[in-house]
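Quick one: the structure is below, questions incoming.
Partial complex: the chains shown occupy the same locations as in the complete assembly.
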Amino acid sequence: MSSALKEFTPKADVPFYQATGHEEQLFETAWQRKLPLLLKGPTGCGKTRFVSHMAAKLGVPLYTVSCHDDLTAADLTGRYLIKGGETVWVDGPLTRAVRHGGICYLDEVVEARKDVTVVLHPLTDDRRLLPLDRTGELLEAPDNFMLVVSYNPGYQNLLKQLKPSTRQRFLAAEFDFPDARTETDILMRETGIDHDAAEILVRIAGAIRNLAGVDLEEAASTRLLIYCATLLKAGVSFDDAVKAAIVEPLSDDADIKAGLHEAIGIIRG
Amino acid sequence: MSSALKEFTPKADVPFYQATGHEEQLFETAWQRKLPLLLKGPTGCGKTRFVSHMAAKLGVPLYTVSCHDDLTAADLTGRYLIKGGETVWVDGPLTRAVRHGGICYLDEVVEARKDVTVVLHPLTDDRRLLPLDRTGELLEAPDNFMLVVSYNPGYQNLLKQLKPSTRQRFLAAEFDFPDARTETDILMRETGIDHDAAEILVRIAGAIRNLAGVDLEEAASTRLLIYCATLLKAGVSFDDAVKAAIVEPLSDDADIKAGLHEAIGIIRG
């Protein structure tokens, strides 16, 4: 970590995040240099947790927006509402972050509608501006504002991609699931199960992740392992737990589910 | 049932539900651990009844929403209405469940529009938050809030699927029709017909369910059997009852309907 980052003292209540590379240094450099950041990676690999961790560590508020097909620029910037016969402007989460400082995190940004680019482009210029045409304001982002976006390259399609002219406005980092040791630690820490049980779940996840893209749309996330460990800890049987927390959430296909149960049986021995 | 669940004393007025596996334990563990639950299964197999049963057993209000193509996040969270020249916020069913506690059940969730993910994601995080951008509120779900969703894997299509990033946020359980003995008991209990009549209806349903997916879009549900038994009990002839409550609701195709009547005649002997 470079000396320029010394002033960041981890706060209390910083959510646990186990770094898997230099992603923290990259985030901090981006924060200091006021560059926007793009996180790429599969579902449930820890992108959101990483952003929460960094926001807490930097001591700034975090505004998270789950993007979707119908999310428009106004959902981010704000709207007029009628109150007492008067229209009152209500800031959206992005405007709140720009006006008062903080990190605005647009999760799965490729899902948002195209007019969102109108707010992303001037905010990711060196000018760092947020024009609010409806109020006539032109907000300049303060030094403690940062824009972070994410998406999952695994199920992008041609209709839903960041345009190069948007993409090239971001520093980018790729995320993946934690390595086996780290993931085992996470399961033990988050649910209280013992090492052996955690390890076997991580080995199951590893086997399933090798199938992803072939038979499965997406691999078992760390989140599902935590769910499974939670059930085990609550006294649910191993078979019921992996069925409810791993197999059924991953597929509806009877053959695939049988294959998963078989693979799990072999790993468990 | 694990000891951790002892405090759940079934209330009076709990709708009858005949468990077919460990689904009650799973539901109760999910309730206690504050994990969201996904129910998968065919039409009319008892998913809704199961949720009603569990809500009554846990003594919490149930908010059911039948999802459809045009259901948006605002239908779940709420809207401003103009009353007396003033805008008044009216909570939607999900917000009511989060604000006051209870189970919110989104039936056929894959039918809902994509902006529903914006409310599902933060509610299914460990944070369990419901952001109401329109009111500026950030509601934290109380301990006695639970989110349950369902869909029918039988007629999902590529355009309407839960994204993996949404799916992997839920524990999942698969439902199917009750076994013959259970279903016979249900018919007798709900309509008052005798055992022989109930048994023959269940045998008819079993034969039809073997055809589903081949000639029929979907099998005869337990609900239809109850309708049929109701007609019989009301004095309608057997032929008229199976026609009105089983054959005609299942198909419009003359050949298929003739085949169904023939099969029913053979079973009835």
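As written, the chain order gives the labels A and B, with residue 1 at the start of each chain.
Here is the rule we use: a contact is a pair of C-beta atoms (placed from the backbone, for glycine too) under 8 Å apart; a residue touches a chain by one contact, two chains touch by 3 or more.
Please read all numbers here as calculations on a predicted model, not as lab measurements.
Copy number for the full complex in this structure file, with 2 chains shown: 6.
The definition used in the following text is that only the chains that are shown with their structure count from here on.
Work out the mean CA point of chain A and of chain B, and you get 31 Å between them. Listing the residues of chain B that touch chain A in their complex gives 2-4, 22, 25-26, 29, 32-33, 35, 38, 40, 72, 80, 82, 85-87, 113-118, 121-122, 125, 131, 133-134, 136, 153, 156, 163-165, 167-174. Across the complex, chain B is touched by residues 43-44, 48, 64-71, 75, 79, 81-85, 90, 92-93, 107-108, 111, 152, 155, 217-218, 220-221, 223-224, 227, 230-231, 234-237, 240, 244-245, 248-250, 252 of chain A.
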